[in-house]
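Yeah, one chain of the complex is gone here, protein chain that is, but the others are all in their spots.
Note that the chains take the letters A, B and C in the order they are written out, and that residue 1 is the start of every chain.
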Amino acid sequence: MDRIIKCSEAIREAIDQEMAVDERVILLGQGIDDAKGMWGTTLGLQKKYGEERVFDTPLAEDGMTGVAIGAALAGLRPIHTHIRMDFLVLAMNQLVNIAAKTRYMYGGSLGVPLVVRAVIGRSWGQGAQHSQALHSWFAHVPGIKVVMPTTAYDAKGCLIQAIRDDNPVLFVEHRMVHQAQSHVPIEPYALPLGKARILSSGTQLTLVATGHMVMESMRAAEVLKTLGLSVELIDPVTISPLDSATIFNSVEKTRRLLVVDNGWLNCGFSAEVLARSAEHFQGAGNISYARMGFAPVTCPTTKALERQFYPNVFNIAAKAADMIAPGISLSEELCPEAPEITLFRGPF
Amino acid sequence: MDRIIKCSEAIREAIDQEMAVDERVILLGQGIDDAKGMWGTTLGLQKKYGEERVFDTPLAEDGMTGVAIGAALAGLRPIHTHIRMDFLVLAMNQLVNIAAKTRYMYGGSLGVPLVVRAVIGRSWGQGAQHSQALHSWFAHVPGIKVVMPTTAYDAKGCLIQAIRDDNPVLFVEHRMVHQAQSHVPIEPYALPLGKARILSSGTQLTLVATGHMVMESMRAAEVLKTLGLSVELIDPVTISPLDSATIFNSVEKTRRLLVVDNGWLNCGFSAEVLARSAEHFQGAGNISYARMGFAPVTCPTTKALERQFYPNVFNIAAKAADMIAPGISLSEELCPEAPEITLFRGPF
Amino acid sequence: MHRQNYYREILRIRRVEEEIIRLYPSDKIMSPVHLSIGQEPISVGACMALQPEDVVFGTYRGHALYLAKGGDLRQMMAELFGKVTGCARGKGGSMHLIDLAHGVMGTSAVVGTSIPQAVGYAYALKAQKSKSIVVVFFGEGAMEEGVFYESLQFAALKKVPLIFICENNLYAIHSHSTGRHAQPRHCDRVEAFGIPARRIENNDGEALHDAVTDARNAILKHGAGPFFFEAMTYRWQEHVGPGTDWHLGYREENEISAWKACDPVLKLANELDPDILTRIDAEIQAEIEDAVAFAEGSPFPQVEELYTDVYA
Partner (left out) sequence: MHRQNYYREILRIRRVEEEIIRLYPSDKIMSPVHLSIGQEPISVGACMALQPEDVVFGTYRGHALYLAKGGDLRQMMAELFGKVTGCARGKGGSMHLIDLAHGVMGTSAVVGTSIPQAVGYAYALKAQKSKSIVVVFFGEGAMEEGVFYESLQFAALKKVPLIFICENNLYAIHSHSTGRHAQPRHCDRVEAFGIPARRIENNDGEALHDAVTDARNAILKHGAGPFFFEAMTYRWQEHVGPGTDWHLGYREENEISAWKACDPVLKLANELDPDILTRIDAEIQAEIEDAVAFAEGSPFPQVEELYTDVYA
């Protein structure tokens, strides 16, 4: 019963189980029939469901997104995959000008039940064009949902829900999260989109983290615990629509909010969380705010700089500690670099 | 000396004056040689500077953006125009994956001195795909500057600076602002990017507005004055990099911040301004926060709904009044619909 | 091809758009209208070769296609008036007409963007072993967008049941096609993807009708497809709006005179019995009056509608 599997396996299982029960579900994307099966997330599915339902596509992100939308309009439920979120930048027109707007533009007469899977890259010199995390862009636009689960359990349940959802859903993965393991029931289950998850309870600071930063923040919370500091870690899971209530309830209690986004800060998700909190609590001040995320630069390739580009256990813990107990000292030794980063070997 | 001209004329003059002194400047875009000259902003320029420097392009937003970038790499200084910002959605790859990243990705060895002009549409049933304001997307990405001036004076000065700037600059216009008039010196002048402008001083509330919302907010401030309420209206002018200091100075004094963005709120510029303020003032509470912008929906075509999609003088004034003096009543009659909206006739 | 129906359909579109021109100064239609006057034979000829269950995708210049495919006139007129009884509840307007009951799948105001959707729809029809086809209409300007070629590629690769129809009216807004293409034989570019392509001159809806009929048969009987037709035609009015645009100087008035001289309405009317003409005219007039009255009499959407239809 207590089966522990990897996030990538949970994703594969969600697709497999939905394809088995709903023949409208199809799966397309570059390299989907690849021997490596998109980090295992599509392994064996073409063999099982045939080339009509599971197919590789030409290199044509915009056009193929339009194809997926058209198939959705005709009653299929496509899952379109991208090995890097950076390539979605080529498909913005179809995603934003069509998928997100179709239902509204036609007065509700039709919709686009489409899932777009996009993987955020990191490590081994991904560099400028293979490391971007653009969930905030999509959250900015009404009509498309954005999910970014970080546990295998949430990944399976949210992906099943995304496939069943009648709206376009961007399903964001992180390749450093793909290997993370958790308990995942074998039977299919759907988790509601728009519901945050409290990963660990605490009283002194609310830490909202996304994507791979959830893993880093979890470790930071552990370290802080050893110092006697108590952090409540919230994974929003769904970026849009955002479950503000869970965050507000926590901040009400902790009076401190630190957002660690797996992305750039400016005009992004981290700003949204702070803004909502500031509006919600208004003049009822005495709340301290901070956010962390990608450095405000293009992602560098060399490890020497890439290491500084991302928040890590140490500086997350240090920031949180400083907010709770200014002046407290934190030893860097307590916060080794994340194993999924140090152990990662390319060649990609 | 005191010459009053329209914003659209100021834009044309800026381009004309820079083309006259710097032959590296070229101008390209769909319909640039049009008889109507992009609302007058390009009128006569092809005749004056020739078809090699001023040319119409095929319908190929992504490709032509790449062409403009390539020309910039070769030492030209292209200005690439789009009659609607919605069409930039097709060019995100070149703008974000190339233009914004080139300098960093190549260790500073070359840059992309490119100006991209994009016009936000509104009114006369622009609908879902001709009304978007996506400045926040670009502000989210390091490496590209975003300017959105709203007075003819700022438009001319900022456009000249944008053309001279060695970075890619997105120059955002609003078609309802094109007709606004102000004093504009005849000689060329450059205004620094990244400098906000205080359009009217006040003591009780800081109102930060962008694009067409500056015009609406200006009127709201006037109405509030008649009620004895004092608002400080700030036009950031540059969206990224943002002049936070000017905003903080104002909020320090007023303790109230209302942001009225000409765009969607979620994960956008309005969130950024609130977040920065919350971080800056921290627990030093007693600041009230609010923001307004596009309704969180796709823009509807029918006037009956479009009217509700945008903030207007009345609800901006009402919100501000309520923040300063809760319970104060404001008559809708004091706040007629904006003339540039009511007087606007299509056919586009 | 039933010539009387052909005439009737063309005339109906013509009269509807003339009514729009008449109404426009009243500001009851507060949104852009891209008229098809002069181009009617293309939509009509093609759609007369289709069955109700066949599906079409079009563009912002979509009145003719919507009507030719059987779209409801009342709902169209109400949509233009911004009323809640419109085919998109007023949320779409002239640029986003839709009538699912008649296979009008919607139109986009971003040039070229519905083309890949048509391909995807056709892919689904094939996967579902459906006995219907998809036809996608677009201007020659759309052939400059990269997504057009991406769409050709996938359509050809998967042999989808689809017909591409390029309505070549020579202009994209005010730019002549020759200023945008080094090589004007559009069909060559399509054929190079392995898709049979044919150009049909002179606004010839009848030739297009026959070509579409044959293509549809080949698709349904032999699994052929996709096909491409370039239909030469001409827009009489300005790019957008109710007026003419000779004064702008980007095209010459004698260019239009030549096309007007072949006005399909006049040409077909000459062939038909005057009594029939009178009857058809009266029927159309009555239908239009009814539709306008319907639109006039319908309410605007309630303010709460602003927030509906964003998500399912």
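Simple rule for what comes next: a contact is a pair of C-beta atoms (placed from the backbone, for glycine too) under 8 Å apart; a residue touches a chain by one contact, two chains touch by 3 or more.
Predicted model only: the values in this text are computed from it and were never measured.
Hidden chain, full complex: it touches shown chains A, B, C.
For the options A:G40, A:G75, A:G108 or A:G125, the residue in contact with the chain missing from this view is A:G125. Residue in contact with the omitted chain (choice from A:E18, A:D62 or A:E216): A:D62. Check C:A127, C:V147 or C:L268 against the missing chain and you find that the one touching it is C:V147. On the side of chain C, touch with the chain left out of the figure occurs at residues 144-150, 153, 156-157, 159, 180-183, 185, 188-189, 191-194.
Mapped onto chain A, contacts with the missing chain fall at residues 30-31, 34-36, 56-63, 86-87, 89-90, 124-130, 295-298, 300-305, 308-309, 345-348.
Seen across the whole complex, the unshown chain contacts chain B at 26, 52-53, 57-58, 60, 62-76, 78, 93-94, 97-98, 102-111, 142-143, 145, 165-167.
The rule is short, and it goes like this: only the chains that are shown with their structure count from here on.
With centres taken as mean CA coordinates, the chain nearest to the overall protein centre is B. Centroid to centroid, with C-alpha atoms defining each point, chain A and chain C lie 41 Å apart.
Averaging C-alpha coordinates per chain places the centre of chain A 31 Å away from that of chain B.
Multi-chain contact residues of chain B (touching two or more other chains): 62, 86, 89-90, 127-129, 296-298, 300. The set of chain C residues touching two or more other chains comprises 86, 88, 90-92, 96, 108, 110, 146, 310.
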